[in-house]
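Here we show just some of the chains, and they stay where they sit in the whole.
By letter and in written order, the chains are A and B; residue numbering begins at 1 in each of them.
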Amino acid sequence: MTDASLEPPLEPISISRRLVAELLGTALLLAIVIGSGIMGERLAGGNDAIALLGNTLSTGAGLVVLITVFGPLSGAHFNPAVTLVFAARRELSWSSATAYIAVQVIGAIAGAWVAHLMFGEQVLQLSQKLRDGPAQALSEAVATFGLVATILGSIRFKPEATPMMVGLYITSAYWFTASTSFANPAVTVARSLSNTFAGIAPSSAPAFIAAQLVGAALAALLFGWLLNETKRP
Amino acid sequence: MTDASLEPPLEPISISRRLVAELLGTALLLAIVIGSGIMGERLAGGNDAIALLGNTLSTGAGLVVLITVFGPLSGAHFNPAVTLVFAARRELSWSSATAYIAVQVIGAIAGAWVAHLMFGEQVLQLSQKLRDGPAQALSEAVATFGLVATILGSIRFKPEATPMMVGLYITSAYWFTASTSFANPAVTVARSLSNTFAGIAPSSAPAFIAAQLVGAALAALLFGWLLNETKRP
């Protein structure tokens, strides 16, 4: 129970503590993603690459910390797509999964609002940044495929490094996908409520979420096969 | 006594060595924070995001080193808010805590002056950079909440990684809070004595410090509850 792995089961920890951990962690994640996006955009003088560098550094570093601190409590999913993968693998009950997803979405929205408050922005916003088309959808499918592959592979081969691997993966994926790698339905919902650097128009969100679920499912299937034979007796 | 955890007790080390470690570590921390801010501002050609990238990289990397080297000696608090949390948790005596805070403030001011000397600046300065208002205060409360959560969670679940976690947390928090995350009363005092990139007007400092203490107290309370049930027998 002392390693920071994402792997359930975490039975000795009460469900109330697990849900608070999942809610708080997702809220902090969104405060990081949206807050650092605002900071980047405000300071970068119009150069989006410089803004994205700050956004990337903050998100990647923050994720390592959040997963290290909350992983032993709730698994530190912070992500409905990840929770669904663990439920499908029967490593989390469907009732727990449902509760996880609910608090992830609530936490994500709360985190977005905390970011707005910290930067003196209006709390309630709707993004107007369209992110449409097949290239964006493919980006999200690839991004989430890679995230689930990273999680399953790390847990299988080097579980104590899972927080670092997820942080490094997202650091990389912010740059190699055209969508800057949301890779997370709860994050997508919350970012639709922020008309800032990290925002996404609500009308663009459903296709993002669908692509994320497809990518997650493909990774779960392929890595189920790839990792199977290497099981130790 | 060989891991770099922040966790007391550290009894085998004499109080004089512990105070020298705490003073020297805090001085180096401020030399890093203020020095890299000056460097960033001088070189960045007016683009504050680029200056903040250098400031962030230097502070985050430096913190990991300082906590690794001084952690086994003094706990490497470098921060009155952190020292108060440990005292409140009865992991440090109140008399030691008082001495810690005194040398932290002295060290912080000395470090700011060393930074000024290294960059050929006048030693004695007062910052004129106002950082006022509720958004700034909320930022400092969130920043310090996160810092204390990071420290308590890391010590609980992965103590050998505490230096890296604190460094990564501050790397993230420089960007996701509107105040660039001072999160430290001694740092706040010293930065009020530097009219450079990292400075804060003395009139803005008290609200920062109050917000930091509120954030630290909230984290100590919430994580006291969250981490309690996971205790191993």
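What to note about this one:
By definition in this document, a residue touches a chain if its C-beta (ideal position, glycine included) is under 8 Å from a C-beta of that chain, and two chains touch if they have at least 3 such contacts.
Because the structure is a prediction, the values reported are computed rather than measured.
Of the identical chains making up the complex, 2 are displayed, while the complete assembly in this file numbers 4 copies.
Everything below uses one rule, namely that only the chains that are shown with their structure count from here on.
In this entry, subunit A maps onto subunit B through a rotation of 90 degrees when their C-alpha atoms are superposed, rounded to the nearest 5. Chain centres here are Cα averages; for subunit A and subunit B they lie 28 Å apart. Touching subunit B in their complex are the following residues of subunit A: 1-4, 12-14, 17, 20-21, 24, 28, 31-33, 35-36, 38-40, 43-45, 47, 50-51, 53-55, 57-59, 61-62, 64-65, 68-73, 114-115, 117-120, 160, 167.
Looking at the complex, you find that subunit B touches subunit A at residues 46-50, 52-53, 56, 60, 133, 135, 138-139, 142, 146, 149-150, 153-154, 156-158, 161, 165, 168-169, 171-178, 222, 225-227, 229-230, 232.
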